[in-house]
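Just one protein chain is left out here, and the rest sit where they should.
Labels run A and B following the written order; every chain starts at residue 1.
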Amino acid sequence: MVRLKRACGQTANKLPDETQQRQRQNTVAFKLKKVTTMATAETRNKIFGTPETNYLNCTKGWKSWAFTLDHKRIGVMYLVGVTIALFLAGAFALILRSHLVKFDSNMLSYDRYNQMFTLHGAVMVFAFIIPSIPAALGNFVLPMMLGAKDVAFPRMNLASFYLWIVGTMCLLGAILFGGGLDTGWTFYTPYSIETETGVIWATFGAFVLGFSSIFTGLNFLVTVNTMRSPGQTWFKLPLFLWSLYATSIIQVLATPVLGITLLLLIAEKTMHIGVFDPRYGGDPVLFQHFFWFYSHPAVYIMILPGMGVISELISVYSQKRIFGYSFIAFSSVAIALLGFLVWGHHMFTSGQSPLVTLIFSAITFSVAIPSAVKVFNWLATLFKGSILLNTPMLYALSFIFLFGIGGLTGLFLGALSTDIHLHDTYFVVAHFHFVMVGGTLTALLGGLFHWWPKMFGRMYNDFWGRVSCALVFIGFNVTFFPQFVMGARGMPRRYASYDPEFQIFHQISTVGAFVLGIGILLAYGVLVYAARYGKRCGSNPFRAASMEWQSSSPPDFHNFIHKPTVNDPYDFDSQVYDEELDTYLPREYADPAKTPPRKEPVHH
Amino acid sequence: MADHSHDSHDHPSFNHPAPIPMLFGVFIALVGLTVATVVTSNIELAQFAFPVAMAIATLKAFLVGAFFMHMWWDKGFNILVFLSSLLFVTLFIGMTMLDTGSNLEQVESFPTTETSSLSTTEY
Partner (left out) sequence: MAIAETHDTHGEHHDDHHDHGEFIAHHFESPEQQFDSGKLGIWIFLVTEVLFFSGLFVLYTLYRNYHPEIFQVAHHYLDKNLGCLNTIVLLFSSLTMALAVRSAQTGKNKNCETYLLITMVCATIFLGVKAVEYSHKWDLGIWPRSMFHYHEGVHETGIFGLSNYLIKLSVIPTLLLVGFAGYAAFQYLTDKANNARFYIGMTIMVLGYFAGVVGGVVYQNAIAGDSHAHAALQTAAPLMLHAATIDKSSAGHDDHVHADGEGDSHDDHDHADVPAGSQESVPDSVGIFFSIYYCMTGLHAIHIIGGIVALAWIYRRSQLGHWREDYFGPVDYVGLYWHLVDLIWIYLFPLLYLID
């Protein structure tokens, strides 16, 4: 197994040694044919070279951004938006962790503490993690992966972004105008009906954010269905698209239920319609059914796009065809559908009937199967691949490790007897942070590093990128691993003070949280620096084979100035190195004189 | 009449105008069924009243869906998409129903605010 040194960081784009040799052998031939290939070289340069105008600078002024219908600009704006949400909610988290350094801390009043963790959770879930990968990265690459000029409904796409802004503002309005919010992100009744805090602001915000999410999902479903390039069959789609498609199914089917739930909650709170409020004959547990009918599928809205990113990264940075393509593809759909059948596992201790509890527990276990299918296929892809340990790949590997732990602990929680003990403890907190931060956030960062050169046409500093990944990985584990331990020992979640015996765990956790924070900041720092000062990079520095890499970097306003070639997204041999442009090109466009012969295709 | 819609122009393949008599026929059937459901609600059907009402409603829904909404001629995938929503609604109703019966007693025994008309002023 040859470890390839390929395009990364300052070392620019180096060829796989083998190819390089062949290239040298071909130089003579190249000189002879030079005259005849001049014209194609020009075309090549025009299509894959560094463009003068691109989507970033083709129009100027804030209006050209605020009213843009270009999916790439909307993606970038979404990215900025969700990043702000991430930092804001991250700051809340650090305040919480600082408070918990001492068991009888009075840094925050208990009321403030409640409000702080609620806003942390609500902003992270509704304003950051749900839109993060689909609406930011997905928006950017989805149409390009299809060879399309835009998503099917560009105006709806922009509307989705504005709804995101309005929703986030309302959510935050709960602090400014509603006097905080202290229900937890789950808005459980009856407390949410009784509390005087800004429940209506927050629920309305989440309601609007729901529509923002539906718009994105609807758009993606239609785009993938009707706007694929001619000849691009479903099984020639990159797996990221399969995962986005599955995500969109959930967004479209589950989010409306959140909408009606929150409306009913608002109605209950303002008019006491008596469906959730026990004082008026309502059933508060019914609210939990409504809420989790959405919110369990929603955790797959959070993780599926992340899984899709990882499928791309693992394959590209192993330079090996993804193992078990159709298994990974269908497991996404299976997760999306099975995800609708397990919501009751959040209600094992809520007085749910034994029969229903049993059913939900059993199906919960079955959800682990498609998740595991993915993990095993990723591992099989790595096997004997030419692994390149650059920043995105390191993030991808961290993902597999952390998601593995997060997913497996989900099974502990899905088992009835253990959940009685673990429910509402820090064990649950650790579980979902392993999947949401260790999973989705890690995948988001990995995906950003992977597509950043495409988005901004510049390469990041791989060394500092890897440092950021190390800090995130270490910080994350230091933060959340102790939480498993203290959870298992009975430390309840959402408490502002606790037994002194847990203090040491909390302190370790707090230290880790700051390391994690620094790691995330560093990652964003490296990226932002690269977008401005990074070395210019060609259209396909990583030798990826999916279609978005056939555009120039950054892409043209129309995405492609030529008709991109439809090929197998995991056939890396379809891309060959071009010295002049210092990047990889599809074979069809490469200089035939310098093109190494096609390898025998490997089939699994 | 029915042919008229198809001959006069060369419609693009995605354009299937529905014949006018059919639309009117469907409307008359719908009104008939509406009257039928009102009539059946007035006669004593005991435990069959609800199924009958729902059956009539579903028949009406079928007519509206198949003919007014052109589902009869639509792409299979679109129909699948729409009908799948019903599956998820069934799931939602079914699983919730399966559970909520069990805690009914607690819900019922919770002290309610029974202050009659005064309660309006309270809240």
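Basically, contacts are C-beta pairs under 8 Å (C-beta built on N, C-alpha and C of every residue); 3 or more make two chains touch, one makes a residue touch a chain.
Owing to the predicted nature of the structure, the values given are computational and were not obtained by experimental measurement.
Engineer: From the list A:I273, A:L355 or A:I504, which touches the chain that is not on show?
Structural biologist: Only one of A:I273, A:L355 or A:I504 touches the chain omitted from view, namely A:I273.
Engineer: Using the touch definition from the top, which of A:L181, A:I214, A:V435 or A:L581 touches the missing chain?
Structural biologist: Only one of A:L181, A:I214, A:V435 or A:L581 touches the chain omitted from view, namely A:I214.
Engineer: From the list A:L119, A:I133, A:A148 or A:V342, which touches the chain that is not on show?
Structural biologist: A:A148
Engineer: Mind pulling the subunit B residues that touch the left-out chain?
Structural biologist: 5, 8-18, 20, 23-24, 26-27, 30-31, 34-35, 37-38, 41, 44-46, 49, 53-54, 56-57, 60-61, 64-65, 67-70, 74-75, 77-78, 81-82, 84-86, 88-89, 92-93, 96-97, 100-101, 104-105, 108-109, 112-114, 116-120, 123
Engineer: When the complex is taken as a whole, what residues of subunit A touch the one chain not shown?
Structural biologist: Spelled out for subunit A, the touching residues are 67, 69, 143, 148-156, 159, 214-215, 218-219, 221-223, 225-227, 252-257, 259-261, 263-264, 267, 271-275, 280-283, 286, 289-290, 558.
Keep this in mind: only the chains that are shown with their structure count from here on.
Engineer: What residues of subunit A sit close enough to touch subunit B in their complex?
Structural biologist: Subunit A residues touching subunit B: 225, 253, 257, 271-272, 278-283, 285-286, 289, 293, 340-341, 343-344, 351-356, 359.
Engineer: Quick one: which bits of subunit B touch subunit A in the complex? Just the residue numbers, please.
Structural biologist: It comes out as residues 77, 85, 88, 91-92, 95-96, 98-103, 106-108, 110-113, 123.
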